[in-house]
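Before I ask anything, let me first share the structure, which is written out below as structure tokens.
Of the protein chains in this complex, all but one are displayed in their positions.
Chain IDs A, B and C follow the sequence of writing; residue 1 opens each chain.
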Amino acid sequence: MEMQSKVTTLENALSFINDGCVLMFGGFGGVGNPPTLIKGILQKGTKDLTLIGNDAGFPEIGIGKIVSAERVSKLITTHIGSNPIAGKLMVEGKMEVEFCPQGILAERIRAGGAGLGGVLSDIGMGSMIEVGKQKVEMGGKTYLIESALQADVAIVHAKKADYFGNLIYDKSARNTNPLVATAGRVTIVEAEEIVAPGMLDPESIITPGIYVDMIVESEGVNWKWAWE
Amino acid sequence: MEMQSKVTTLENALSFINDGCVLMFGGFGGVGNPPTLIKGILQKGTKDLTLIGNDAGFPEIGIGKIVSAERVSKLITTHIGSNPIAGKLMVEGKMEVEFCPQGILAERIRAGGAGLGGVLSDIGMGSMIEVGKQKVEMGGKTYLIESALQADVAIVHAKKADYFGNLIYDKSARNTNPLVATAGRVTIVEAEEIVAPGMLDPESIITPGIYVDMIVESEGVNWKWAWE
Amino acid sequence: MGMGIEVRNRMASRAAKEIKAGMVVNLGIGIPSLVPNFLAPETEVLFHAENGVLGMGPSPSKGEEDAMLCNAGGFPVTVIPGASYFDSATAFAMIRGGYLDMTILGGLEVSEKGDLANWVIPGKRIPGIGGGMELAEKAKKVIVLMSHVNKHGEPKILQECTLPLTARRCVDLIITDMAVIEVSEKGLLLKEVMEPFTEKDVREMTGARLLVREGGKK
Partner (left out) sequence: MGMGIEVRNRMASRAAKEIKAGMVVNLGIGIPSLVPNFLAPETEVLFHAENGVLGMGPSPSKGEEDAMLCNAGGFPVTVIPGASYFDSATAFAMIRGGYLDMTILGGLEVSEKGDLANWVIPGKRIPGIGGGMELAEKAKKVIVLMSHVNKHGEPKILQECTLPLTARRCVDLIITDMAVIEVSEKGLLLKEVMEPFTEKDVREMTGARLLVREGGKK
């Protein structure tokens, strides 16, 4: 049995990322953002995106580039402190920003991929976080209902992919990528290395290929700037 | 830096499992139930347990032995079809049984370990599953609130553990074990092999040792009977 | 269900024809577990198990079984290149997330609307729900493999199920020892009649109206 390859061209992958789409991205502080796909989105000129992901990156690195280029109409994230342009766009009313506690954003994305409606959380009770959210009482405690998040397209960075889309990651560049990989109606992976099925240890596969629709080869990453 | 070892004796581990305690167990159809710990519980005579886990095992294998020995006052599970004694005890009123859809039980256990109050599910709407559960409307859909589950003690089977409690599992014997490992106030691991920290690949560790309180060495498993 | 191995194999063989290359498929216990035996070896299918395996291969040879590698029914399996292991929460996240193309399940009753009852006979057998509810509700295509009548000779395909439901309006295709029946918007569509039965036999043993598609096989 030979598995059909999901490896495709950058052009084909980008054809699924269009104006107005809800785009979820993997990565944390720039590290783990898929740079080749991001460069492609910038070059294609895609705009009016609803972005969902951990943070706004840095002005000139990672997902931050898309924010800085004013391609984003709404951002659902946990913080934008590392990208002052994001703060400026928000204050100027050019980009709507919805803030979410970091672990709760991760859970909302996981819930979206796992076919759950959401999770019950006690994080941020009595703070701005609870504004507009339903509450439930259970076992004498009050919880916020944090709704699941899904995306039209999820973009992910991986260390290695096999043709079927089984993925492994690289140290802390794993971060939100395995979660994001599950929550896109179309999931596109940028991989540093692409191998044949069977080359990855089935015990060590972090993202089973069932979640992956397309794989493009990475042109390589350079995240060092974030701390230099 | 030397990590303190969590390896202990079976006797010491069993001292945490007492009459009336809520005991969560890893495993699926017998496979992945920790046999040495189960044997120890039987020998100790522990009773009035509230058991939480995937199924009731088989009459003479795995967790089923504890059910068959009438040590369980309440069982929260997904099915008992493989253990007729469990069905008999339920019908006779000797053991209360709460049924939960299989993936929802897994999520309730995960939520318990992850400090969430529960999850929103649309599984079993209009069936017996919704009896007694709160509902919420969100985005035009109705969801059941499935509450998180925790236990006094969680017992887990692993292929390898390091002294700190980092765990890897063995093929499909992984099943519910990584979930159960997170949801015990005390988590006891039965491992086939115990190694020094650093011997397990940090990328391939499935259960980080932070969740584990005690490790005992397994006397070995024999799950073959389940299909022979 | 009192059906011989030959009949069960014929049903499994018929179900195998519904599996297309590239599908992700979950098989229930019982007759559904026979289905892989009837797939062409080159068919690219990924078999999924609720306990946490994607990419199960053929059953191992006698003596080659691995106690640590089984399907959700507890039977020993093998894996193909590209397989992966994960926990049961992930296995069901895949199911609820809509990543399963097909599930093939057993059944106690199916209604003409596609309601399925396959988990409990009140007062008799209460095995519990297991993973069937999630599979029935969330797999893209649900095929039920079951005997056409119960052990009392009564129809299992009914206008309304009498047993507690596993899931509503979930069944797409019913394959029995007597017929292949599609659940369509308009009602039950008799697509095929199995040897040695006649269309009349099938109608007599079915507790709901059966339509026949024009130009369809009878």
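Keep this in mind: a contact is a pair of C-beta atoms (placed from the backbone, for glycine too) under 8 Å apart; a residue touches a chain by one contact, two chains touch by 3 or more.
Treat the numbers as computed from the prediction; the structure is a model and nothing was measured.
Taking the full assembly into account, the omitted chain touches A, B. Note on the undisplayed chain: of the listed residues A:P59, A:G87 or A:G198, the one touching it is A:G87. Among A:S147, A:N175 or A:S218, only A:N175 touches the chain left out of the display. Panel shows chain A; residues 28-31, 54-55, 77-82, 87, 90-91, 97, 99-104, 106-107, 109-110, 122-124, 126-129, 159, 169-179, 206, 221-224, 226-227 of it touch the chain omitted from the view.
Against the chain not displayed here, chain B makes contact via residues 1-4, 110, 113-116, 162-164, 166, 182, 196-198, 202-203, 205, 208-211.
Everything that follows uses one rule, which is that only the chains that are shown with their structure count from here on.
In this view the innermost chain, defined by its CA centroid being closest to the centroid of all protein CA atoms, is B.
Set against one another, A-C and B-C show the most C-beta pairs in contact at B-C.
Averaging Cα atoms per chain gives one point for each, and the point farthest from that of chain B is the centre of A. Taking each chain's centre as the average of its CA atoms, chain A and chain B sit 32 Å apart. Separating the centre of chain A from that of chain C, both taken as means of CA atoms, is a distance of 36 Å. With each centre defined as the average position of its C-alpha atoms, the distance from chain B to chain C rounds to 29 Å. Residues of chain A in contact with at least two other chains: 114, 116, 202-203.
For chain C, residues touching at least two other chains, in rising order: 79, 85-86, 89, 92-93, 95-96, 138.
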